[in-house]
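The excerpt is restricted to a subset of chains, each kept in its original location.
Labels run A, B and C following the written order; every chain starts at residue 1.
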Amino acid sequence: MPFAELGMKQDEYDRVVAILGRRPTGSELAIYSVMWSEHCSYKSSKVHLRQFGTKAPKSEALLVGMGENAGVVDIGDGWAATFKIESHNHPSYVEPHQGAATGVGGIVRDIMSMGARPVAVMDSLRFGGLDQGDTRRVLPGVVEGISHYGNCLGLPNIGGEVVFDPCYIGNPLVNALCVGLLRKDQIKLATAPGPGNKVILFGARTGADGIGGASVLASATFEDESQAKRPAVQVGDPFMEKLLIECCLELYQADVVVGIQDLGAAGVSCATTELAAKGTGGMTVDLNLVPLRDPTLRPEEILMSESQERMMAVVTPGDIDAFLAICAKWDVPATVIGEVTDTGRLVMTWDGEVIVDIPPGTAADEGPVYERPFHEPLGQHDLNLDTPDSLERPSDLRTTLLQLIASANLSSREWVTSQYDRYVRGNTVLAQPADAGLLRVSEVMPGAEETTRGIALATDGNGRYAKLDPYAGAQLALSEAYRNVAVTGATPLAVTNCLNFGSPEDPEVMWQFAEAVRGLADACKTLGVPVTGGNVSFYNQTGSAAINPTPVVGVLGVIDDVAKRVRSGFPAAGLRVVLLGA
Amino acid sequence: MARVIVDVMLKPEILDPQGQAIARALPRLGFSGVSDVRQGKRFEVELDGPADDAAIAEVRKMAETLLANTVIEDFVVRVEG
Amino acid sequence: MRVGVVTFPGTLDDQDAARALRLAGAEAVPLWHADHDLKGVDAVFLPGGFSYGDYLRCGAISRFAPLMTELIPAAQAGLPVLGTCNGFQILCEAHLLPGALVRNAGLHYVCRDQRIRVDNASTAWTTDFAEGQEITLPVKHGEGRYVADAETLAELEATGRVVFRYAGSNPNGSLNDIAGITNEAGNVVGLMPHPEHAVEELTGAPGVDGRGFFSSIVRKLVNA
């Protein structure tokens, strides 16, 4: 397989050859190409994202920080919450329903893999103008996809955003957030320690979904994607995911899981290399044992498949039977496909032949890191000189007001929110129309203490502000989400973020990105809330026109007594209205 | 008045969760001998006029733009009877 | 008072149903779809969700579950059974209730707080309501439009077996605004709205109108 077609650059290929001391096999190339894609390796963003760590404020609450599937924070009384936001922008443009649905599915599996029960979702959406381009195709499909997948999983949707702006034509943004609850002492990590332990692939069978590189797709502009290279669309099966959730929780309770990882963009490649790299260092896998939906798949394709609803677990030999019995109870197919070793090598076989033999860390952690050049956009100064003062004063305020409240960006979101179940699980204290979602922490979990606590969540972002000043724009996004959490009565604890930008190869976009990250990191430090995780989505652009830089920030807070929450809106006549702040 | 049928099925490489759920349920319900089930859609399109070549071409266009999502689905157009 | 709460693969509201029963003073007994065992419960709640992903048709696969082969004769023999949403769909598919639930006329899933009129306050699950009383419960479904042939509808109406009707606007195009019905004996009730999401001030729908379902069945079982 020619490396260029896999989205790999010459120097990256040369590095693979240097690491292995020989030409890579097709399967090895498949692994390195997906693992070193922008989507999986964060090669353009890494140098900037480090600030979230170096500038991080001291936080007592932080239990697991960046770098794991999702961050975990201590919310008191022995409970912990884990949350993360992630984009599924490109797939949602190609096939809005399935793209958005599998976006929800993916983030929910991240939360499951931390050992938590997913308890709610949120979605932050950006579309082109209502009457523009194919918003009429994209918007209903996206909303239906989120609605169907989230509702089917039994996860209440407790908030989000819908914003229209012409800059998102052809590049809609679909950012999905999931939050989960777990007991503080039950955190699971993606690691494969203990030679002799077995590697189990469970969940859906593997098909051709996403082969040809959805991760490549998410790492390149659309023009580069010839029709022929367009990968088979990933189709979600929320029913299988619901079974996976219940199955995983029962596996955790039975304490038969040593390490666990969800299968995301880079599928088996990602799960095996990351688990092995963080564990004892080695693993053998027999790819012939991977259950296939399409029996004609080649090993390279199995390694790159993005089939949904799959997980990988590391299990001690003595627990295998118990593990498989729980999977059988939930009708979840499960197969032992490999074993942990201490050789420092990830070795895969196909038809008895070794087709992969690599140090897993080189694929998982030692991908290329780019210091992309950046500079302030040429028109940035002029853009800021054009202040509202130059706008014509409206002659008739009443008409202007009516126009404003009837505009797409201010009108009711009910068409969207009424398609989402906000009640399921019975713990929703606040959802739409509140500015933040609020959940009661009351889960039936063996051994869990009674608590009166609640968690609040909000997501916010404003691409127009960020375009004018990405540093301040990112800070405004954070402070809005922070305020929205605070007004429920909760104390903000931690931050997740999804950074949606154009091409990192454009120095002006890269500047926007660098400024936004710097702004967010500084603001987090000032407010005393650490970033616990997030996601970067580059290449949101058509031709040379990038979307407005759109950092979306999610804030999680905790309230000691959820019954003391504060609702938004005026509860009764005759009360005084006080304006606080600047 | 003629009736044209449009059958829409997911492309073979696309996961069909509905069909799979049915196929998995069959043995439990006492049905054996079925190796696979796929579920698709069937549209019955009633024409005002006869199902001549022009009309069929029109239905085909309709299938392509509206009835099927060609990103994930294939379709077949045929005249009933 | 032991009330079974059935879990199928894909059931979602079982935790809510159990909580609502406990708040009303009943013991919620988990029942598993794959068991041939009703565990001697005094009544059964079939909660909502997407059993088997709602693939094929809502409730179509679930009704063949081993537990259903026990539940169907028990219900026919008088065991009180309440099915909400997917539970209602399963009861129809199992022919414990007549008619069927099909795609909403608006073609979208709808989640909203819905006004509902109680038209029959004499079933096992509705004695704590007054006939004609209006209550508010959440609806949340994509396939809740009740349909039946003209004869069945006429019979339901004539015999007072329409238990609940949508008041105000009809969320799904249901015939005769039907939100819920009962069998001839009045022990099996199915409805699309969700009483279990309206039992606490803090969470769920505004108000606690759902409590009446649970207090009704508890009272009935205590007096039995």
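We take it that a residue touches a chain if its C-beta (ideal position, glycine included) is under 8 Å from a C-beta of that chain, and two chains touch if they have at least 3 such contacts.
Computed from a predicted model, the values in this text were never measured in an experiment.
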item: Copies of each displayed chain within the entire complex, written as a formula; value: A x1, B x2, C x1
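In this text, only the chains that are shown with their structure count from here on.
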item: B-C compared against A-B, more contacting pairs; value: A-B
item: Inter-chain centre distance, chain A versus chain B - centres from mean C-alpha coordinates, in Å; value: 35
item: Inter-chain centre distance, chain B versus chain C - centres from mean C-alpha coordinates, in Å; value: 34
item: Contacts with two or more other chains, residues of chain C listed in rising order; value: 52-53, 55
item: Numbers and ranges of chain B residues touching at least 2 other chains; value: 17, 21
item: Of all residues in chain A, those that touch chain B in their complex; value: 94-95, 98, 204, 207-209, 232-233, 235-237, 239-240, 293-294, 307-308, 331
item: Interfacial residue positions of chain B with respect to chain A in the complex; value: 10-11, 13-17, 20-21, 24, 69, 71-72
item: Touch list for chain C against partner chain A, complex; value: 9-10, 12-13, 15-16, 18-19, 34, 49-50, 52-55, 108-112, 138, 140, 194, 196-197, 200, 202-205
